[in-house]
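This is the structure, below, for whatever I ask next.
Missing here: one protein chain of the complex. Every other protein chain is in place.
Entry: chain A
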Amino acid sequence: MATTENGRVTRGTLVIDADRCKGCELCIAACPPSVLEMSTDVNEMGYRYPLLHDGCTGCTACQMVCPDYVFDVYRLKAPRA
């Protein structure tokens, strides 16, 4: 199966509503493959927000713990390299 440069298969992806985020970072710790990273920029409210790297599995862990309903999670039918 095709993998990315960092050796990961991407089976899922997110829509991140960054302007809802309050920067708590609970999603960062919750993501099993550790593909979320906080931005250096801030959103409308002045909070840093998560950015997604390759290797999302679509597991929904970030969505489950987020208190501000920031994430929509999608599963890709065909894994993407």
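Structural remarks
Here is the rule we use: a residue touches a chain if its C-beta (ideal position, glycine included) is under 8 Å from a C-beta of that chain, and two chains touch if they have at least 3 such contacts; residues count from 1.
We take it that contacts and distances are computed from a predicted model.
Per the UniProt record, the absent chain's protein name among "1,2-phenylacetyl-CoA epoxidase, subunit C", "2-oxoglutarate oxidoreductase, beta subunit", "Phosphonate transport system permease protein" or "(2Fe-2S)-binding protein" is "2-oxoglutarate oxidoreductase, beta subunit".
Against the chain not shown here, chain A presents residues 4-6, 12-17, 20, 22-26, 28-30, 34-37, 47, 51-54, 56, 58-61, 63-78.
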